[in-house]
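This is the structure I want to talk about, given as structure tokens.
The complex appears here minus one protein chain, its other protein chains still in place.
First chain written, first letter: the chains are A, B and C, and each begins at residue 1.
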Amino acid sequence: MGSLGRRLGRGPAKYSAAALVWRGLRGGQWPRIWRDAELKRSYDAVIVGGGVHGLATAYYLARNHGIKDVAVLDKAYLGSGASGRNTAIVRANYLTPEGVAFYDRSLQLYNTMATDLNINVMFSERGHLTLAHNDSSLRTMHWRAEVNKLQGVDSSVIGPDEIKKVAPSLDTSSHPRYPILGALYHPPGGIVRHDAVVWGYARAADCMGVEMHQKTEVLDILCEGGDGTDGKGPGGRVVGVRTSRGDISTPVVVNCTAGWASLISAMAGVRLPITTHPLQAAVTEPVKVFLPTVVVSGSLHVYISQTDRGELVFGAAVDPVATYSIRGSLEFTEELAGHVLELMPGVSRMRLLRQWSGLCDMTPDYSPVMGFTGVDGFLVDVGWGTYGFKAAPVSGEQMAEAVATGRTPELIAPFALSRFDTGELVGEKGAAAVGH
Amino acid sequence: MTMGRLGNAQPTEVIDRGAKLSFRWNGKRFGGFEGDTIASALAAAGEQVFSRSMKYHRPRGILTADYWDPNLLVQVGDDPNVRAGHRRLEAGMEVSAQNVWPSLRRDIKAANGLVGRFLTAGFYYKTFMRPARLWPAYERVLATFAPGGKIDLDTPHRYHDKRYMHPDVVVAGAGPAGIEAALAASADGARVLLVEHEHAVGGHLRYDSRDTAVAALAELRAALDASDVEVLTDSTVTGRYEDNWLGIVQRSHPVAVERLIKARAKTLVVAPGLIERPYVFAGNDRPGVITSTAARRLINLWGVKPGERAVVFTANADGDAAAADLDRAGVEIAAVIDGRQGHRVSSTQGSPRAVEAVVSGGNRIEADLLVVAAGWTAPTSLLNMAGDRPVYDPPAARFFAADPPGNVLATGGLAGDGTLDELRAHGAATGRLAAQRAAAVAHRLQALTARAQPVGGEEPPWAPDDRIPLGRDPHPELYRSDTHGMVDFSEDVGSKDLMAAAGEGYDSVELAKRYTTATMGPSQGKLETVNTVAAIAEARGETIAAVGTTVWRPPYAPLTLGALAGRGFEPVRVSSIQPWHEANGVHTILAGQWIRPDHYGDPAAEVRNVRSNVGLIDVTPLGKLDLRGPDVAKLLNLLYTNKWSKLPVGKVRYGMMCAEDGVVLDDGVTGRLGDEHYLMTTTSSGAGGVWEWVENWLQTERPDWRVHVTPVTTAYTSINVAGPKARELVSRVTDGVDLSPEAFAYMEVRTATVAGVAGCFMWRIGFTGELSFEIHVPAGCGLHVWEALMDAGDDLGVGPFGLEGQRIMRLEKGHFIVGQDTDGLTLGPSTGLGPLIKLDKDDFAGKPELAWAVGRPLPMIVAIQPDDPNIVPAEASQIVAGDTNQILGRITSSRMSPTLGRSICLGQVEPELAAGGTKLTVLLTTGERVGATVMDHHAHFDPTGERLRG
Amino acid sequence: MAESPAFESPVVRSYDTASDGALTLADASATVKWLVRASADGAVAGRLGAPFGSSRAAAGGALVLGSRPGEWIVLGEAGAVAEEVDGIDGLDPSDLVTALDWTHGRALFRVTGPEASAMLEKVCSLDWSDPMTPDGAVASASVAKVTCDLARNDLDGVPSYLIFCDRSFGQYLFDALIDAGNEFGLCVGPGGL
Partner (left out) sequence: MLLVPCPYCGPRNSVDLRYGGESQPRPDPATATPEQWRGYLYRRDNPADWLRENWYCRSGCRRWFTVERNTATNEFRHPPMPGDKRGGKA
């Protein structure tokens, strides 16, 4: 953790059980997780979007490349978007080799995150089950398992008896409509406390000099030399950002705004292969812990995990209608409950406590759009659909490298925006109908 | 505190002292009355501790004595987290305390209280990082702190039900204002649904023993009974969604356990009243500290004496009323501390059986009950569910809703304060306004709806809001006393935690909420939101208004997954022949919504019978579109990659469809039945999608083309008769058609009478590679024809075969299946059907992509045979480069061929491996690598197709 | 048309058909049904006389439903239906007209009784009130998750509804309707319109 440790020093500012006790006795106040800095007029790089992706990018820019004159701008508060609204599932059992390699790296970074960032992100490596209810989805599970194995990812197809062992609450009996024929079992998968990841990156980046500016909305991206109006568009270059708190000059802008990606990119004259759809989630009242693993059903469009607090957390597929409204719907909870009870009839008396939704930036091939855009200095880390949280660490690491070196790192080369001009799409489409 | 049942019946009590009920609490027998809640019965029996708090396991007693009471969550049988303050007592109930270990009285985890100062909110973020390997162990310990009840995994999904409603006006909350609103709207001719969360209408009048209140309630009840208003009690409007789509859960349905009502309200009146807010001070969560509402409910509804000697801290008229009720109930009033005079309660001390109130100035007052009336929370949830935030009004010391849309109206406590008469008048005015606006919506809906009665006259104007607004009584801003206390009772979050979090930088209400989990518990902020905001405001040195509050999210009250799921409709489709299949030992398989025959015991035998004799398969799910009109040929040219202009009447042709991105979409054969009449078949799974796809082209891109498309998939029962003896069999039951190969050749179609059924289409095609007749029979006669064929073919050895047999035979023939051998990126040319892609047609779906693809090296679908004929590589086995992990393709289909006695496959491989004779390495799922060879043709069997032409 | 000797309904289970009339469900799948397609404002539309959303009881006894813009369902006795559809495709050479026998393609159920709309409210999201769905109204909607054509066709002032679905869903939908009607004392009546 290098520079982070030095910044934090040995003292009580550093999180540890000892510091906890020390403060408990002394009753002292913990230092602020990040400073409130004045917005400067110029930065080496500006990152738009204070979610996990933007904060991770800032953190790795400072840590791996020594680029610390960086501002992260968010129109609301840090983690107010999808970062704090997702269901915090992490896994690497994707379908394509490029996808597996990428998400596997992310999983590695999650594994060491608590010590790297000196905050407990509560990574619970509890295993991840993707159920198959018909032979075609079972075939896809086998496909994923085989590709995963070749990439050294622990992933295999198991039958109903083993499933019953892993998750006794599942109804593996012969089922009229959605029989559980088998499942893709991925032991390294699990859940993470999403807010802690946001705060951890922000705190660590802050320690290295990065500035976080909340309630600072980007109104325009200032460009020169492009084909479009005001020098925007291909062939142009970024010179600054207009914000609700004044103009900033910068040669580099990274768009990490997920659901709002199209709007920010349009400010630079870049049209994206993205539509914005809400993804809804819900949580029940707590009951004593009974579900030890993450359960997903692609055919039923539902995924389920139980937090250490005892709540069941549910997610589903994105809403079919493109919208920026995150109001949420009753039909979502109806479908969800019906599908959950198909899998676990025993929970019919559990009560739904709260529902919410976040915005997803969906791409045609269920894969992100990362890297350079044809507008010099304008980079995107978008198209994260329903799988952005699990990719945050590796995305930050790779985007930071792209910014620092000006070259596209190999790991994200398959996700270049240009693939939508050449037609060489990524093949996750098959497996990712439900993308958690 | 010592509680007990009052000897004399209260004028407003809801219990039937004549009807005793017996139940069990933590295993011990208790008694109560009909009309009691679980909590009131236990309180009457002298119970004081009902639960232990989440984190510190502090003893908790009654706080609000209603649905929202965070201390009254209990387990009832297999039902966890039951609101004992709300749930009616039933005879024989098995009730037990939750979150206690080992028992309610002696809870070992209460020791956490001693180390409480180390377990500050969010402490777990700051520790357990090292050594990382120990975290899973820590996690298991943390998980044991999960609050709430237990799930019995054998709980059945009992009968739940749903219905839709389209009322004019829905009124949420049947207090005096809500009832008046419902009555007024109904009087104006609106269809009104009045929804009350509690077990009876009346709101706060129910537990007001004063004569005026009793009389008013009686009057309102009588008026309701005489009206057309539909009243639902013990029911809750759980959410307001787009366009006034309401979720209403009815817990009082006679038949269903719960019924979820989905109502499209033309207008919604929101009148839930106010929720009394706890006051924050040291020991404010001690049993014996209750809200003034709780005191009045206990006394007036259930005749429960809440204590012997009370201190009343009051800052409003309801607190004063509570003091009067206590006095009337014979509770000694040790002191009345008037918050309006600036007096405060600062802490309590003593055992659960005795709270000793310390008031500002340090005086101690002995008592066993502390009744607190410190102000109100306005549950503006239904008003603000579109995401807008309530606005704080300092003089009134509570939040009010931001301006809601015009078809949502607030009345009662949410709208302001006033005398009972003023509240009733405002309710009535609101009801009238709601009815007028509903009439405008109804008029518009009726005018726009095709099937509706023609609506006469002008649309009524959008009625202006001319209600006389309610006033706002001044109320002291009482949130925290001069000590720290509990803010969120269900999450064990105190004011100290919140202020510390704010100091650490979690200083917006959202961040503080996420960090401390305040307001995240079962009461979802109903009691604690405002105190949470106040604590943050205090820490920031800002006003409550500046800090603002969070967005209310649905549901308003938690509802069971059972209620949300309802009965769960899962449509399934069957063919007319299903009864025969079931009578003949079928093993079915679900294909989409279809229940289909997979096999009848021995698929390999079925294959051998088809290859040597004749078999029947029910292929009814095959998609069928009836196409008519002069421009059908144009349409086919547009949809398929190949050419259709010259297809003669009586001929059928195979075609492949690609999407606009060139990816294979569907395939099938289409036959020309007449000059301007075609029948298109699609894959079973593609039937619905292709139909929409065709309609899309015709309606949006080619509206000038004259074509009618009619789906006739299940108008016909489709039977494929396959095998060397197929002609013999079919000839025995068919009239009017010469079946000889000369007269009726491969890839031709005829109309015939089969087994006496006229109007059957007969195609000479087949997926199996055998001589085949595919007969499409009017569905009402499908079973008849199937049985006739079975009877007629007895001596020919006819037998049924299922999907599995067909899959084997199509694989022997090397026919690919869209979606199995192709995937979401498979371009047309990859199928090996490049010759069917006619780029010289001026336009067809996906043409540009296909034109660009033709030049490009693409993965190819090829037939593959493992070198060891006994090894059947599982489908999805990867094709790799020698001993490396480089992926060069995969097996998409594989079977043991009964006909060839060896394993056969289809697969997708990289272009350089597609040539016949290429040696491949297949990685089996076992990890073993085996050799395989690419074949010259897709067909493993009868590549020249003599058998099917025969 | 169903000229074949043996028309089998998709509803193959047998039910006790004793009915007290309060709420009756009848299987009318054998009823002759034709589908007619033509321009919504041409001569054919004029002759059929039931614009989208409405229906017409023909003198000959057939029922003509304006099931979609430019689409009609004609049902009833074979002869009565023939009266309406015979020669209809020759009526206007300038108009593309499709008339096909749909008897075998669609299951048809009739639910009758004072509580019929209350029962439908449990399985279909349409507004069944008189102003929105008067006698004669025709619409299409999802019923218990199956897309159906629906028509209100009261019998002597008693609310009655016709429900058409794809034949293959027939047995499923029939059972779903029985389930929905149970609380109203639904009985299965004798088959036919």
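Just so we're on the same page, a contact is a pair of C-beta atoms (placed from the backbone, for glycine too) under 8 Å apart; a residue touches a chain by one contact, two chains touch by 3 or more.
Please read all numbers here as calculations on a predicted model, not as lab measurements.
J.: Would you mind listing the shown chains in contact with the chain that isn't displayed?
T.: Result for the missing chain's touching partners among shown chains: A, B, C.
J.: In the whole complex, not just what's shown, which of C:Arg68, C:Arg110 or C:Arg167 touches the removed chain?
T.: C:Arg68
J.: For the chain left out of this view, which of B:Asp16, B:Asp243 or B:Asp735 touches it?
T.: B:Asp243
J.: Which of these touches the unseen chain: B:Leu274, B:Ile290, B:Val311 or B:Ala452?
T.: Looking across B:Leu274, B:Ile290, B:Val311 or B:Ala452, the contact with the absent chain belongs to B:Ala452.
J.: Which listed residue (B:Gln341, B:Ser645 or B:Thr700) would be found touching the missing chain in the intact complex?
T.: Of all options in B:Gln341, B:Ser645 or B:Thr700, contact with the hidden chain holds for B:Thr700.
J.: When the complex is taken as a whole, what residues of chain B touch the one chain not shown?
T.: These residues touch the chain not displayed: 241-245, 262, 264, 267, 403-408, 437, 440-441, 444-445, 448-452, 462, 660-661, 692, 695-696, 699-701, 842-843, 847-849, 852.
J.: At which residues does chain A meet the chain that is not included here?
T.: For chain A, the residues touching the absent chain are 260, 262-263, 266, 271-276, 320-325, 327, 329-331, 364, 420-423.
J.: In the whole complex, what residues of chain C lie against the chain that is missing from view?
T.: Contact residues on chain C toward the absent chain are 52-53, 68-69, 125, 139-142, 147.
By definition in this document, only the chains that are shown with their structure count from here on.
J.: Report the topology of the inter-chain touch graph, choosing from line, ring, star, complete and other.
T.: Topology of touching chains reads as a line.
J.: Quick one: most central chain, C-alpha centroids?
T.: So the chain nearest the centre of the shown protein is B.
J.: Taking the mean of the C-alpha atoms as each chain's centre, how many Å separate chain A from chain C?
T.: Computed from C-alpha means, the inter-chain centre distance equals 51 Å.
J.: What is the distance, in whole Å, between the centres of chain B and chain C, each centre taken as the mean of its C-alpha atoms?
T.: For chain B versus chain C, the centre distance works out to 32 Å.
J.: Where in chain B do residues touch two or more other chains at once?
T.: Within chain B, residues 162, 262, 570, 572 contact more than one other chain.
J.: Applying the document's contact rule, which stretches of chain B touch chain C when the two form their complex?
T.: Going through chain B, the ones touching chain C are 161-166, 191, 255, 262, 264, 442, 445-446, 449-453, 455, 567, 569-576, 578-579, 594, 620-621, 626, 628-630, 706-708, 710, 712-716, 756-759, 778-784.
J.: Where on chain C does chain B make contact in their complex?
T.: Its residues touching chain B are 2-10, 12, 29-30, 35, 37, 52-54, 96, 98, 100-106, 121-127, 129-134, 137-139, 144-146, 166-169, 171-173, 176, 179, 183.
J.: Touching residues of chain A toward chain B in the complex: what are they?
T.: Residues 15-17, 19-21, 24-25, 27, 29-34, 77-80, 84, 97, 111-112, 114-115, 118-120, 122-125, 134-136, 139-140, 142-143, 145-147, 149-151, 157, 168-169, 176-177, 179, 193, 195-196, 199, 214, 284-290, 307-310, 325-330, 333-334, 336-338, 340-342, 344-356, 365, 423, 425, 427, 429-430.
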